[in-house]
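What follows is chain A.
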Amino acid sequence: MPTKNLLNYSYYPGCSLHASGKEYDESTKELFKSLRIGLKEVPDWICCGATPAHNVDELLSLSLCAKNLELSEQVEGDLAVACAACFSRLKTAQHKLEESDEKRKQVAYALDAELAIDKPVKHLLEILAKDYGLERLGEAVKNPLAGLKVACYYGCLLTRPADVPQLDCAEAPTIMERVITAAGAEAVSWSHRLECCGANFTLSRPGVVINLSGQILESARRAGADCIMVACPLCHANLDIRQKEIEEAGDTIYNLPVLYMTQLLALATGAAPSKLGFDSMIVSPLPLLKEKNLL
Partner candidate 1 sequence: MSRIGVFVCHCGENISRTVDVERVARAAEKISGVAYACDYKYMCSDPGQNLLKKAVSEHNLDGIVVAACSPRMHEKTFRKAADAAGLNPYLVEMANIREHCSWVHEDKEEATAKATEIVTMLVERVKMNRKLQPITVPVTKRALIIGGGIAGIQAALDIADCGHQVVLVERDPSIGGHMAQLSETFPTLDCSQCIMTPKMVDAANHPNITLHTYSEVENVEGYIGNFQVTIRKKARSVDMDKCTGCGVCMAKCPQKKIPNAFDKNLGMRSAIYVPFPQAVPNTPVIDRENCTWFKSGKCGVCQKVCGPGAVDFTQEDQLIVESIGAIVVATGFELYSINEKPKGSAIKGYGEFGHGKIPDVIDGMTFERLASASGPTGGKIVRPSDGKEPKQIVFVQCVGSRAREKGISYCSKICCMYTAKHTMLYHHKVHDGQAYVFFMDARTPGKGYDEFWRRSIEEEQAVYIRGAVSRLYEKGDKIVVMGSDISLGIQVEIEADMVVLATAVQPRTGAELLAQKLGISYDGYNFYSEAHAKLRPVECATAGVYLAGACQGPKDIPDTVSQASAAAAKVMTLFSKDKLEREPIVAKVREAGCVACFYCKKVCPYGAVEEKEIRDRQGNLIKVVAYVNPGVCGGCGTCQATCPSKSVELDGYTDEQIIAQIEAL
Partner candidate 2 sequence: MHPEKQKHDFEPKIIAFVCTWCTYAGADLAGTSRMQYPSNVRVLKFPCTGRIDPVFILKAFQQGADGVLVSGCHPGDCHYIAGNFHARRRFATFRKLLEFVGVDLQRLQFSWVSAAEGGKWVEMVTDLTERVRGMGPMVEFKELAMEEQWSGAINTEELKEAYEAI
Partner candidate 3 sequence: MQKFITEQNFNTLIDRLIGAGKRVVAPKLNAGTVLYEPLSGSGEMVLDQLPRRSGKEAFFPLCEDIVSYEKEGQKVKLTDIDPALFPETLLVAVRPCDTAAIPVLDAVFSWDYKDQFFLERRNKTTIIGLACTSSDDACFCTAVGISPDDRRGSDLFMTQLEGGGYLCETHSEKGEALLTAHAELFTEPNSQKAKPLAKPEVEKVDLQKVKAWLDNNFEDPAWDSIATRCVGCGACAFVCPACHCFDIVDEGTEKSGKRRKNWDACGFWKFTHHASGHNPRDGQPKRYRNRIMHKFKYYDDKFGQTLCTGCGRCIRLCPVGIDIAEIVGDISRKN
Partner candidate 4 sequence: MTMIDTTSYTLISEAIKTEAKRILTDGTVTAVVGYAAARRKGSVQPIVITTPEDADKLLFSKGAVNNLAVYLTKAKKEIPKTGRIGIVVKGCDLKALVGLMGESQLKRENLYLIGIPCSGVLGSIIQPDTELTEDTIAPKCLECDVHMPTGCDFIPQGAPITPELEKKYAAEIARLEALTPAERWSYWKEQFSKCIKCYACRQVCPFCFCEQCLCDRNKPQMVESTPRPAGNFAWHVIRAMHLAGRCAGCAECERVCPMDIPLNLLNRKMAKELKELYDHEAGLEINEKGPLSMFNEKDDQSFIK
């Protein structure tokens, strides 16, 4: 049967997207459906090892990614990754294995298989901005996000280290801004776009998270943003779930909805809001979206 899709990808959702970041998964599927981009989940995928594995056991962290890449070979199309952490791990593994014969041999031994790690790994942003194209994306927008001021939050992983993900300039990227402006929103200029949210310490040292994520919220508010847009379920968890705690610690009220990039884009391309998981967010975006006449 001839496919009606314009593009086709294999899809690695990662653990978070099946749990706390469910809305990201759902909205991604909705968005891609409306853009006629095929996504087929990699069968039997396993954890990417984020975030602790590489600090503890490099061989394990590389092997997990190599295994996922090998599994992805069963499905056609470049590998689409939503989670910034998964993306970072997969890219880093490819990079390290490319550079070192020794490591390649070790991983091949660990997996007891020939390495098949050459499949291009692409973050959703890259698919939207480069493969699909901003122009086409703009054309697909039925419900422009006019008047919505969005603070695009990259987090620390998406573009770093400089030579590994090669998504955009590591320190001054614009890819999120370009994508969301294509959907009609206004991207605000703010300082903490690439600062760490403290994800690694979310359970062990919540104090760190409250400080770091607090600065991010503060910076977004200072810039006049209506909401924060993220591309990573871990960032989302810290900024959304912990927002109340942060407000208490700082004796202030932010009330800044934290939305996944795909939620906003799906909304713009005409997906049914009910399918985008808005109601399961801790800081509800519904009042804001209503205020801006987007629902």
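The candidates were selected such that all candidates are chains of the complex that A comes from, given by their letters.
To be clear about the criterion, contacts are C-beta pairs under 8 Å (C-beta built on N, C-alpha and C of every residue); 3 or more make two chains touch, one makes a residue touch a chain; residues count from 1.
Computed from a prediction, not measured in an experiment: that's the story for all the values here.
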Since the rest of 1, 2, 3 or 4 are in the complex but keep clear of chain A, which one touches it? 1
Under the stated contact criterion, what part of chain A meets candidate 1 in this complex? 161-162, 169-173, 191-192, 194-195, 222
